[in-house]
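Shown here is a partial selection of chains from the complex, left in place.
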């Protein structure tokens, strides 16, 4: 897929829902694509889509950490903030620990300034009072003021990671909405965009029928008559 | 209790609070009536009351599930959506798994269209972006796009279930507000409505006294003087 | 530290953030000061500061509890509500159990009427529909209608307790904001206020630079040039 095609597919995907994506992925034999327990910090701006840039945190080890090393631009946490490309999504493996922050408001401000598309972690965020008003979507497992270094040591960027029970590979697509975050190989973006968009048009049509009183049987999933009615409606809209 | 009496009792109960109900139930030797960890998806419409219609999910088993069987109108999840009577509450045992959806927006739209009074699950809901705007109250343990079939197999409707650590029997009363959901035998509805309403009038009276500076001693619980003052106030209002 | 100095320090601290405080405490060798998993019930009024008044709950034991003893003004839960001094914060060790309430709306109304500065528990609150509109900040681990006595027995006030994984001693300072609650010895209040206020001015300055495009390197942490620029800016503002 060309970069342009990918960009276009992601634009479509951003208008869909994670529910639609997980259904399309399940049909393709990929049930393990949902990052669980991760929700938008700012309820008014919950959507993002972009390619994954990964950061891995392991438990702290005092001999590897000094005040200087953990604030150095070379420290993987700091490096990630400068290195994550604009339009990409920084995704952080925090081993699901929600009692400790992974990033604070200044580092996330830098990500926003650099045009990063979103931040996702199964850990917590710090300074969330300030961060809740940022335009960059931040999805996390919790809010906590405890300093990252109390529990975590950042070791690597751009390696495969675990996040919310799902595997995330650098360059995967991440898409988040109110339900959480879905992750999938970028090579599937075009077909997911096409089939997902059709699925959502169909579900919009079905949902109207349902709200108008149609029963589940014959409607969801649609039988031949319902599908024909949808095709007609779909052409007209 | 006649159906009319029950209906009238439920109307009263809907104006009370789950805190009042658990207190009344505890006085009757029923401490195990609170469904824990289940909260309203739509914070603007948190209340519902109705009789329980139950659905049980167990772990998935591939030999029992095909794309056809799990979308058939006979599949218990789908059957429940059509069979739950108007005014009843669909309550789903999802074994407390909040990483996976149990129902999505189309099935819940159908429940709303059919006049079902509410949905309760200790699992998650999918498509919550859409669902948050529905008028039907939805109480759940979380939000997640992961498809139901990835973790669950629906086996039965209208059997006793576990939900949020409480037992729910078909025909029990379910009542939900901001604190969560309380469940109790329908046969108690009339006395709970009467005694609960009195308790809330008393607590309204006591709370005013407290906010006016009355100490806990003599007020909560009320002594004879406070009770007498309440009885006078209660008659006048 | 005199009472006046402490009061003045707390006024400053209330304008800071828990993120700033945990950083200052970490620099002083105190990493274990964050009460995790405790968030404001009323999102519109999340801040408080005050000295800790503690209440300890242990598992219920039927032979120690009768309807009379647990509602007596001598019962530690009731005693705490009357005894916690105005301007102090009532903090309750509920062993992290979020399925059961620790206080309801009348007891919290009394705390508010008495001028108590806040309530913190790693357990749940009851009657949260009403309580969400109170002016007194309430931080808790959850919402639940289950009665306190179903799980808890209040045994003591004003002893050291555990709350959200942190130790809290009577007379410690508690400060809460959107991230949660930080706890520290009152003797540190003056220096934390001074150094924390400077840290926040610096971070405000750095964050503007970052939003204007400055990279992390040289900015966060600031190098000599950035610090000099800050000192100049700080004097001018």
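All chains are identified by letter, namely A, B and C, in their written order; residue positions are counted from 1 within each chain.
Here is the rule we go by: a residue touches a chain if its C-beta (ideal position, glycine included) is under 8 Å from a C-beta of that chain, and two chains touch if they have at least 3 such contacts.
As the structure is a computational prediction, the values presented were derived from the model and not from experiment.
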| item | value |
| --- | --- |
| Copy number across the full structure, from 3 displayed chains | 6 |
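The rule is short, and it goes like this: only the chains that are shown with their structure count from here on.
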| item | value |
| --- | --- |
| Contact-graph separation of chain A and chain C, given in steps at minimum | 1 |
| Magnitude of the superposing rotation for chain A and chain B (Cα, nearest 5°) | 120 |
| Chain copies touching (chain B, chain C) - same or different residues, decided at half shared | different |
| Approximate Å spacing (C-alpha centroids) for the pair chain B, chain C | 32 |
| Interface hub residues of chain A, defined as touching at least two other chains | none |
| Residue ranges of chain A in contact with chain B within the complex | 17-19, 21-23, 26, 31, 34, 36-37, 39, 46, 165, 177-180, 182, 203, 206-207, 210-213, 215-217, 220-221 |
| Contacting residues of chain C [partner chain B, same complex] | 71, 73, 78, 81-82, 98-101, 104-107, 109-110, 112-113, 126-130, 132, 142-147, 149-150 |
